[in-house]
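Below is one structure; the comments refer to it alone.
Here the complex is missing one protein chain, while the rest keep their positions.
Coming up: chain A.
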Amino acid sequence: MAVAGVIARITTRGLLGRRRFFLLLPLPLLLIVATLIGRASGVSPDRWADPVLTQVGFAVVLPLIAMIVGTGVLGSELEDGSAVTILTTPVPRGTIVLTKLAVAIGITTLATAVPMFVAGVIVDSPRLGVGLAVGAFVGTVAYSTLFVALSVVSRRPVLIALGYLVIWEGTLVSILSGVRWLSIRQFAVAVGDRVASTDLVTANLSALYAVLATAVLAVAATTLAIDRLSAYSVRGETG
């Protein structure tokens, strides 16, 4: 579809042109370097794979990249006003949101699933690599829809996203076990564990629930984003 193609190209160029996007490039490398160090140490992966893959891969690399990309594809344009160019065309708001979302999911998948696959291969096997990549993809879909919706609903999407990642997923999950049912990180780990079928990654949720919850979240967040963008108001000015 030509219209979606135009929006996707502008979005991708805008995203890749932002400096903070490139600040994230070292993150996937960090994950791979950590696994290489683990391998070179000669210590059995049973003792270090879970912390590296879960605490670095799923808890830092995946959500941070998803946050920067997810809040960047639409939120940055709404913030600086350049989105008015697209918003003053007859393009349905659903097309705008779905295209931006597709770009966010595509770029985040590339920047997270690929290094997760490589890390899995280094740690154990291609099977682990595929499991981690699929888990990263599921997490990418959930995080991206959430962050894109946040960027339409709020003027401070990064702050709210950081609050969710640090307070909800980082702290509350370890204090209140019920919180894991609403933790995207746990969704990603659960699916990765199931596909990889390994003891090197430990999940606390069933993979079926994780996939269903991701689907529900994605549909709800996308619907909200489309509705809010349809009623989008430019920032208040008194000029």
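Just a few scattered comments:
Definition applied: a residue touches a chain if its C-beta (ideal position, glycine included) is under 8 Å from a C-beta of that chain, and two chains touch if they have at least 3 such contacts; residues count from 1.
Note that in this section contacts and distances are computed from a predicted model.
One chain of the complex is hidden; its UniProt record names it "ABC transporter ATP-binding protein", one of "ABC transporter ATP-binding protein", "PadR family transcriptional regulator, regulatory protein PadR", "Succinate dehydrogenase hydrophobic membrane anchor subunit" or "Carrier domain-containing protein".
In the complete complex, the hidden chain is touched by one of A:I86, A:A104 or A:L217, namely A:I86.
Where chain A meets the chain that is not shown, the touching residues are 2-3, 6-7, 9-10, 13-14, 17, 80-82, 84-93, 230-234, 236-239.
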